[in-house]
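One chain of protein is taken out of this complex; the other chains stay put.
The letters A and B name the chains in turn, as written, and every chain counts its residues from 1.
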Amino acid sequence: MIAVRGVSKSYGRFGRRVQALTGVDLAVARGETLGLIGPNGAGKTTLLTCLLGFLRPDAGSIAVDGLAPDDLAVRARTGYLPERLGFDRELPGRAFLKHHWRLAGGDPALADAETERAADRVGLDREALKRPLRGYSRGMLQRIGLAQALLRDPDLLFLDEPASGTDPRGVALVRERILEAKARGATIVLNSHQLPEVERVCDRIVFIDQGRLTKSETLKGASATRRRGVIRVDAGRLVEAAAALSTEGLAADAEPEGWLRFPLASDDEMVRAIRAIVLSGVAVYEARVSAELEELFEKNA
Amino acid sequence: MSEMVRRFVRQKFGSGGLVAALAVLALLEVLGLVSRGADRGLGMANWAILVVAAGSVSRDVSSGALQMILSRPIRRTEYLFGRYFGILAAYALFLVVTWLLTLLVAAVMPAGTRPAAADLSAGTLAVATGSAFLSGALQASILLFFSTFLPGIADLLGLLLVYLVLNLPQMASAPWLRNAAERARENMLPAVEWNEVLRGHGVLGAATGRWVFALTVYLAMAAVIFSRRELPYGQE
Partner (left out) sequence: MDRSESPEAVSAVATAPTPPAAGTTRAGSQSKISSVLLLVLIAAALFRIVTTVMDRGQEGTAVGLIRWTEARSAAAAARSAGKPILYDFTAEWCGPCKMLDADGWADAKVAAFVNESFVPARVVDRAREDGRNPSWIDDLQRRYGVNAFPTLVVAAPDGRQIAVAQGYSGKQKLTEFLEGARGSANLPVGR
């Protein structure tokens, strides 16, 4: 659905040019949820801005369903949640949502009903809708921003740090809404630092560092390319547990509080790992299969 | 586009500071009109258009609102002209309020206090208001043009620069410079006797033609620049 080929983009004036993106190739399939992760300043936001058609790449091309990213037909199916929400502070929440509903081409007669429905889905009550955005907390602004992005059920969603600054309930709401959009077949591009959330909702992630796309990992399904087993055992018997794992052919990294991390080829290996440790007499307190995305950040120098 | 116009008017009149500034200008205008009459036009109206039109596009760019709006299926020119007509609508509102206040004050003032020479007939007042609106429309188009690529309220500086560049050469000694400046001024800041035109004289005169052309060119340039402009994210 989204095809990015050889995209490069630089900023700034003569003498102070910053190469934000270099030779980025990316394809997002229809219905896929893609996570963009990487260190700050790596170019994730630049890439997102190019995908939205607000920036023109210096080289390469971007196409959404074969059309230019700023084509009106593409826009009609797009929902966008920017990272910063500092606009139209004098508008009450309801007016803000109705305004965007109409801009999105929604039937004005349905504006009120749809606005309320959108607000309900992000946990904003009627009282909040009456207040001007000026009086919203950061978390509330994120919610109404998300509500705005989800108006008219777009099948293309661009979310830039959707859960930043929200409380756990807010994070859960974001996750629920994303999964809901996914369930109806939307294609989602998500830029986030909240790695556990990324892992829960994304099918695939790409890692961007210094303007280059350096890794792509499939997170879900049989073709998942990145699996880690993480087990917490009795800290005093770490060595025994590690030995038990190595008999199964699993080389684990051990950490003082009793954690063992090891790569997995399949979920079945996890079953064998747990059984090996238990049978060796060591107590297992916690076990999970995870992509451990944090490790991606460490390895890149 | 009506959505954009509505948003602009709400943005402007939702700001307490701006409403206060316009109120002050309106009051000054009313005082001026009541004491001097309307035949020499409105004096404060120029300031009102500056207050209303400054930073019309740049404000949305810096707040990030523009990206959110343009992620919707709206053409860039729809947004831009929505801003422009929003400026005109807000300005018209100011003028109408001033007009009504003037009529009110004139009606209410005791017979002896008003200077007899002040012509406040409905016709003169209407013509004066219309003139102010039309000359304001041209200034707004220049401000809009500058706002498509200058940040904050630097568009006001742009307008000032235009006025300076076109008027300073008049003090030069070289006639060719004066003539060139005169010619440039005629084209870039065409002066139209709106008082006459609105009374039906010279509607199809050369001055009107120049004004229409200048207005169109400023708006066209704004449209071209704004359509091509990139919107990098934020000021981080």
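Structure notes:
Convention: contacts are C-beta pairs under 8 Å (C-beta built on N, C-alpha and C of every residue); 3 or more make two chains touch, one makes a residue touch a chain.
Owing to the predicted nature of the structure, the values given are computational and were not obtained by experimental measurement.
Touching the chain that is not shown, out of B:Val96, B:Met109 or B:Ala220: B:Ala220 (per the contact rule at the top). Among the residues A:Lys44, A:His99 or A:Arg204, only A:Arg204 touches the chain that is left out of the figure. The hidden chain makes contact, of the residues B:Ala26, B:Leu120 or B:Val192, with B:Val192. Considering the full assembly, A:Ala63 is the residue among A:Ala63, A:Ala172, A:Ala235 or A:Val289 that touches the omitted chain. Contact with the undisplayed chain is limited, among B:Gly43, B:Gly152, B:Gly205 or B:Pro232, to B:Gly205. Where chain B meets the missing chain, the touching residues are 40, 75-77, 167, 170-171, 182, 185-186, 189-193, 196, 201-202, 204-210, 212-213, 215-217, 220, 223-224, 227.
As a convention for this text, only the chains that are shown with their structure count from here on.
If you average the Cα atoms of chain A and of chain B, the two centres end up 46 Å apart.
Listing the residues of chain B that touch chain A in their complex gives 3, 6-7, 10-11, 14-15, 60, 63-65, 67-75, 230-234.
Those residues of chain A that touch chain B in the complex are listed here as 11, 45-46, 48-49, 52, 54-56, 70, 72-73, 75-76, 78-80, 82-88, 90-91, 95, 99-100, 102-105, 148, 158.
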